[in-house]
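For reference, the structure is listed below as structure tokens.
Showing subunit A:
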Amino acid sequence: MLNIGSVTEAGKSRNIKTGQWRSFRPTVGDMCNGCGICEMFCPDMSIRIITGKCTIDYDFCKGCGICARECPKDAIKMTEERK
Partner candidate 1 sequence: MKEIRIHGRGGQGAVVTAELFAVAAYKSGKYSLGFPFLGGGGERRGAPVQAFVRLDDRPIRLRSKVYEPDYVIVLDPTLISIVDVTAGLKPDAEIIINSEKSPQELGIPGHVKATSVPASQIAMETMGITIMNTAIMGAFAGLTGEFDIDAIEQAIQEKFSSEVASKNILAARSAYDHAAGIKKQQGGASGGN
Partner candidate 2 sequence: METKKKDYLAPGHRACPGCGTAIGVKLILRVLGEDTIVVSATGCLETFTATYEQSAWDVPWIHSLFENAAAVATGVEAALEMRGEKTKVVVISGDGGTFDIGMGAISGMFERGNNILYICYDNEAYMNTGVQRSGATPFAATTTTTPAGTCSFGKAERKKDMAAIALAHGLDYVATASIAYPRDLMDKVAKALTFQGPKYIQLHAPCCVGWGFEPQETIEVARLAVQTGAVPLYEIENGQMTKVFKVPAKKPALEYLKAQGRFKHLLQDPQCAHAAETVQQICDENIKRYGI
């Protein structure tokens, strides 16, 4: 806490696990060739291409499904989240 008016530290949103908002869960299948289109379009910085494959950070993914819709290989499937 800086205790000085409406000034606050950078990047602390990482403490907010917006994955809790998710009702549809993307899962990456074998068709993924790591092209990175999903990563470009992810509004929640929840996709990284690691060792040539799309990897999703479920701590932050809100399940919007843009990645699944934009994937040219149809490699990402959206399924209802089971909690």
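The definition used in the following text is that a residue touches a chain if its C-beta (ideal position, glycine included) is under 8 Å from a C-beta of that chain, and two chains touch if they have at least 3 such contacts; residues count from 1.
In picking the candidates, the idea was that all candidates are chains of the complex that A comes from, given by their letters.
The shown structure was predicted, so the numbers you read here are calculated from the model rather than taken from an experiment.
The candidate touching subunit A in this complex, chosen from 1 or 2, is 2.
The touching residues of subunit A, when paired with candidate 2 in their complex, are 1, 6, 8-18, 21-22, 34-36, 39-52, 57, 59-60, 62-66, 68-70, 78.
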